[in-house]
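Note sheet for the following structure.
Moving on, here comes chain A:
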Amino acid sequence: MPNGNGKIINMQNVHKVYDTGKVKVEALKGVNLKIQHGTFAAIIGPSGSGKSTLMNILGCLDVSTDGVYEFEGERVDGLHHNRLAEIRNEKVGFVFQNFNLLPYASALENVEMPLIFKGVHTKKRRERAAELLERVGLGHRLTHQAIELSGGEMQRVSIARALANNPSLILADEPTGNLDSKSGGEIIELFEELWQAGHTILIITHDVNIPKRTERVIRIKDGLLTEEANGNGNGNGGH
Partner candidate 1 sequence: MASMTFITQIFRDMRNQKLRTLLTIFGIVWGTAAVILLLSFGEGIQLNQQKAVRGLGEYIVIMWPGRTSKSFEGLPRNRRIRFKAQDAELLKSVPHMKAVSPEYSFWNARARVGRRDKLVSITGCWPIFSEIRNVIPKEGSRFINQEDIKKRRRVIFLGTDLAEELFPDIDPVGDYIQINNVPFLIVGVMKRKEQDSSYNGRDTRRTFIPSTTFKTMFGREYINNIVFQADAPERMPTVISGVYEAMGRKHKFDPADKQALSLWDTSEMETFFNTFFMAFRIFLGVIGAFTLIVGGIGISNIMNVVVEERTKEIGTKMALGAKKRFVRSQFIFETMFLTVIGGFVGFAFSYTVINLFPYLHLEEYVGTPTISVSVSVAAVSVLGVIGLVAGYFPARRASNLNPVEALRL
Partner candidate 2 sequence: MLPERLVTFRNDSAFVELLNELSEPAETLITTGLSDGLNVEIASGLIESTQVVQRPPKEIE
């Protein structure tokens, strides 16, 4: 098990200031957040609350301007961009609202992408991608191009892609935002299954259905977090 005393995420007093030269915008004003392994949490908040900024920093796509951020015990702020890329590759699995698949690549090739960046050999890569697509229920669509798939199917492909390197954290940004309610429901069910299988999942969302299902609900407003314990959860972090 990695370091961090069971904590994947440990944020202390994290600030993020966007300096456009003329004005300074403080998107995060001292965020404290701890996420244990095996957590299923929703981060909710209105637009402009700092949600996306938080997600970018959590996923090591962006770095904070102040404070301490440890990912599995490793201090992330101030790391070289190559190491950040490695963390994103091996420890974080992203699921985007717009899926962000390569449109003309097959489902299989899309899922292989993180494995390529890790340097996994072709044959192993193929096998692993096929296995993951099977797991998200797309075993019959391996060679279809992404543009030939429905929205729900595309999101399944991107979930399979997020799982490719067996990451410590799955970070989903509005995963149901571009889906009809039926497909959206199926995706939430898939997340639940993954959580039950032991994955740590963090979903940033507007979707009112999601917070009902997660064990933790973290609210963000004006760059600060508040948290309420959920019915089915045992939340222990935040404030």
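Picked so that all candidates are chains of the complex that A comes from, given by their letters.
We take it that a contact is a pair of C-beta atoms (placed from the backbone, for glycine too) under 8 Å apart; a residue touches a chain by one contact, two chains touch by 3 or more; residues count from 1.
Only a predicted model underlies this, so the values are computations on that prediction, with no experimental measurement involved.
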Candidate number, among 1 or 2, whose chain touches chain A in this complex: 1
Touch list for chain A against partner candidate 1, complex: 56, 59, 61-62, 81-82, 85-86, 88-90, 94, 96, 100, 102, 104-105, 109, 112-114, 116-119, 122, 161, 165
